[in-house]
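Questions regarding the structure given below will be posed in turn.
For this depiction, one protein chain was excluded, whereas all remaining protein chains were kept in their positions.
By written order: A, B and C. Residues from 1 in each chain.
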């Protein structure tokens, strides 16, 4: 039994982590912090956890608790102030914010608007996409859990980039459910505004852009350009990213499929399917990838539940690898289907 | 051509008023106030009005504008401070807040939590439900525009109350779209919270309760009890209120239908139909009423678009009567249907 | 390890059963029938099961398979033709249709429009609501799994009926997600029709009415009247039933709460809470009950996921009791929360 904690337990990703960890067979969720809820029982703030989690929020994680790993589920900029002390105490870290995702501190500064405060751990961090970086994750001590959109796009795009069949230029047209935007009410997330609409936002300026670019660079072996257009759709959970790439060689639809099948055929959570479906994966850590070839263009779809494979489920998958547990432990169930 | 103004033009009911008035054949919408948007063009704040309304928000309505009537679309408690000056200037008023709805100032104090500040105009105000109080509205100078839930319930309930066939005890199970709650973001209206749920709120304490009670008393001729349970459903526009009453005499389903048909058969905007439908009325000033008799209980449905017949459309209908215009002017179009 | 099968595996309740059973620790799902899909792999028809279920649909359940229990997830009228042979082979049965729910064959004929064809097993059948009939279910061989609306209403209503505090007259205003209507496309379930609407249907004639009545009779100890008005709301999963009862004795809100707390305080899956929430239970076998007292009326809310606690999850819970397994086995996880 390993002991873990969560810093920032009241947001949607923190709450989803506790949902998954409270029934994980090898994990004791021993501590959760929350500034505004310190002292309060977790299951009072999140009644759906009643009967599953009998701890209270604390102000801080204490050294004395003997934690093996801590999830940091705070806003960007906060995590990098928390991680050094955790590492000094020998605790492994999975950070769900953007703080450790971009390897280049200048990129971080450009996209997040402030300097990075923990270059040391940044240089050691591993990007937490198990299907692509599994071996590195097994030895990692700081893992940067990928963004939800980024996961959907990178899973869809990287196999073709690796193959050399396509140019290193990708258009990612992302459609996300509203839970991806977090629990703070705002005009854009107000039901009368978004409940019967599709709303583009942060066009060309969304922070998942450099994450996708970093992955494309790596797999394409050259400098890439990613045009990322996120759009809010009126569903609670789920992302479908439609990724457009141009073939630079003659390749049939079957050639393209073969590449994906080879990449994901043996994976537990990522599946190359004919009809990628949000309903098939929602509530689970599964992701669907699909593709169609139209003339010289491939459109590849990446589909997942933004709170599970797009956030907390993937974080648990990373944790399993880091702690030497079975990779699928606590996550091995099908999506809702309907 | 009559000139009108709106105090509080940025909220959903103010914005909906301007949508209806900007194409009204007999009305010039000459002034709109907004504290936070004073000086800004209305069509910049509400881009869907571009080409239809070429005025800017002002801080206050000025006497000099020669307005015939002003709509007050402010929060409860504000209207009763604005109305006396308008009346002193000889301007007629339709108040869309709750300030002039309850005839008894003690009831007002009980439900709104503060004393009423304008007893004079309160005593002169007319409850703005044209299908039930048409003749009074023609001579009215201050009209209290009914609440959205209240309109749906009173239309469904009052014919049977008048008939004496049912007890003066009503259960109103209301289901409302989210635009009824206004434009301010909140947890309950946050899409991830309400987008795939049905949420009861203010059970037994919603301020439309005494409005419905007042109407039931009037038509039943005795003191009534109304149990009102409002529930949020994930649609943007629309209310369906299911109203349960007990028959106190033997009456067939046809007897009940005959009462409704007699009441609404000649109405332009209220229709007694077999299958009341939100989609049939949405976007329009039409309302549907339906009924079914189950044993000794009648369930009567009241259906409308909460922003039109439940708020701004009804306010325009009242205005038409007050200004001697045709009652349906500017409102006479069918609902969206789909 | 017990072996079970499903007759009628392609509908929503059959598919949901396989979702739950494929990860049940004590169960092998060994057989599923489907007339139109016989011979096809289950995970081809329901791709979300890929990796979890490696069987194919068959035309019929064969005796040779040594099944301990079979779920019948066929339309009403079919089940009663399948059950006798299963019982003859010594196989226990959980029927998810309405065929074994009404103890009185005359009631069955009245509400379902044809005679009952299996009076023998009907007389032995137990109504599968574990929180109310647990001890009987442990020895049952034929279980009638309750309807989704009925479960939500009976959980909310029965404690008060037992207490004698309320009259045996209940109004049940039910709001259901669309998956409750099954997988066959129809006008009412067509997204443009129901996607932005609330639609009453089968008012006073829905077949869950006599189920609720039967339970109320049993707990009230007298003949009851249930007025049941089902309404479709645009969510995929979830039911909220608002149940109205009249107090016949002086009782405070606290008195009422105490009754519910006593009834459900020790239950694993049914919780009496202040704010019943569809999102808290969706995807899980949990149900919420809440209540508010308004004057002399109690409104009690019953909330659940119609496909889990309202259908397949409850069926698995019954199976666990019938086979001597732990009651919560395979079901013990929190709802999605968000």
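Throughout what follows, a residue touches a chain if its C-beta (ideal position, glycine included) is under 8 Å from a C-beta of that chain, and two chains touch if they have at least 3 such contacts.
Computed from a predicted model, the values in this text were never measured in an experiment.
Participant: Counting contacts across the entire complex, name the shown chains the missing chain touches.
Facilitator: A, B, C
Participant: Out of B:145, B:179, B:209 or B:291, which touches the unshown chain?
Facilitator: Of the listed residues, the one touching the omitted chain is B:179.
Participant: Which candidate, A:54, A:104, A:120 or A:225, sits in contact with the chain we can't see?
Facilitator: With A:54, A:104, A:120 or A:225 as choices, the missing chain is touched by A:225.
Participant: Would you mind spotting which of A:25, A:204, A:221 or A:265 touches the chain that isn't drawn?
Facilitator: Per the contact definition at the top, the residue touching the missing chain is A:204.
Participant: Residues on chain A that touch the omitted chain in the whole complex?
Facilitator: The missing chain touches chain A at positions 171, 173, 175, 192-193, 196-200, 203-204, 225, 227-229, 231, 233-238, 240, 242, 244, 276-279, 282, 290, 292-297, 299, 301, 338.
Participant: Since one chain has been left out of the picture, which residues of chain C touch it in the full complex?
Facilitator: 12, 177-179, 181, 183, 185-187, 189-192, 194-196, 234-236
Participant: Suppose we count only contacts with the excluded chain; which residues of chain B make the list?
Facilitator: 12, 15-16, 19, 22-23, 46-52, 179, 196, 236-237, 268, 271, 273, 275, 277, 279-281, 283-284, 286, 307, 332-338
To be clear about the criterion, only the chains that are shown with their structure count from here on.
Participant: Sort the chain pairs by how many C-beta pairs are in contact and tell me the top one.
Facilitator: Summing C-beta contacts for every pairing gives the maximum at B-C.
Participant: Which chain, with its centre taken as the mean C-alpha position, is closest to the global C-alpha centre?
Facilitator: That would be chain C.
Participant: I'd like the Å distance between the centres of chain A and chain B, where a centre is the mean of that chain's Cα atoms.
Facilitator: Here chain A and chain B have centroids separated by 46 Å.
Participant: In whole angstrom, how far does the Cα centroid of chain B sit from the Cα centroid of chain C?
Facilitator: 40
Participant: Could you tell me the distance, in whole angstrom, between the mean C-alpha positions of chain A and chain C?
Facilitator: Between these chains, centre-to-centre, one finds 36 Å.
Participant: For chain C, write out the residues touching at least two other chains, lowest number first.
Facilitator: Answer for chain C, listing residues that touch two or more other chains: 196, 236-237, 277, 279, 338.
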